[in-house]
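The complex is shown incomplete by one protein chain, all other protein chains being positioned as in the whole.
Moving on to chain A:
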Amino acid sequence: MKIVVCVKYVPDATGDRKFADDLTVDRDDVDGLLSELDEYAVEQALRIAEEADETEVTALTVGPEDAKDALRKALSMGADKAIHVEDDGLHGTDVIGTSLVLAKAIAKAGYDLVISGMASTDGAMGVVPALLAERLGVPQATLLSEVGVEGGLVTGRRDGDAASERLEARLPAVVSVTDQSGEARYPSFKGIMAAKKKPVETWDLSDLDIEAGSVGLEHAWTAVDSAADRPARTAGTVVTDEGEGGRQLAAFLAGQKFI
């Protein structure tokens, strides 16, 4: 079985993230790393691989040179090999374009199962897995908090707002997993050393038969016109409870007409 796990290199969410002058995500001033939510995808790919025979886990990313760091992390966790799609023409590509590049790369790599995280921690749209299923023409079993593969079927639990659902789909399929799916492993020293020797292929747009005019900032189907720093919330009154704290808070809420 061939598993492709999609990962994204994102600016650290605990850093002071901002927009660049062209209103794309600034990637220079904040250190990048493998999106935390994608670690869960790598983890589930590895767990599924451990349960099945002859399974190969390929980590795939689309991004600039530094995005290799995300692939290295996935390899050190235990993925077998990695593919990096890198091309100057990709800068500023929107979600529709990104899904095109990923789908072409997944098809070229060959797959039985595609696994991704629930969303990236920067763009946070959470729609790439659904778009991949649409483009690849295979079932989507997304936002799973529990996932298993057996007998050519993927099954899992999807917790929605109104109900929790048990899903079942035939492979090949696209799956995404949530942060409830199981704690991601830390790379071992051995894993980190082994990762250095694992193969990382680099593909560009021509390798994927994608015309330059279908991706990139100029050709995106959406445009960001402005990005403004939200004025920081200013701290209001803080009192220390000396037996009247609850009543003081009630007085504040009454003043604001909440009670």
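Definition applied: a residue touches a chain if its C-beta (ideal position, glycine included) is under 8 Å from a C-beta of that chain, and two chains touch if they have at least 3 such contacts; residues count from 1.
By our rule, contacts and distances are computed from a predicted model.
Trainee: For the complex's missing chain, which UniProt name, "Potassium-transporting ATPase KdpC subunit", "Carbohydrate ABC transporter permease", "Electron transfer flavoprotein subunit alpha/FixB family protein" or "Predicted Zn-dependent peptidase"?
Mentor: Of the names offered in "Potassium-transporting ATPase KdpC subunit", "Carbohydrate ABC transporter permease", "Electron transfer flavoprotein subunit alpha/FixB family protein" or "Predicted Zn-dependent peptidase", the one UniProt assigns to the missing chain is "Electron transfer flavoprotein subunit alpha/FixB family protein".
Trainee: Just to verify: which one of A:T55, A:S76 or A:S99 makes contact with the chain not shown?
Mentor: A:S99
Trainee: Among A:K2, A:R17, A:R185 or A:K198, single out the residue that touches the unshown chain.
Mentor: If we include the chain that is not displayed, A:R17 is the one touching it.
Trainee: Touching residues of chain A against the unshown chain: what are they?
Mentor: 13-14, 17-19, 23, 37, 94-96, 99, 118, 121-122, 124-127, 130-131, 133-135, 137-143, 145, 155, 158-170, 173, 178-180, 220-230, 233, 235-241, 243, 245-250, 252-254, 256, 258-259
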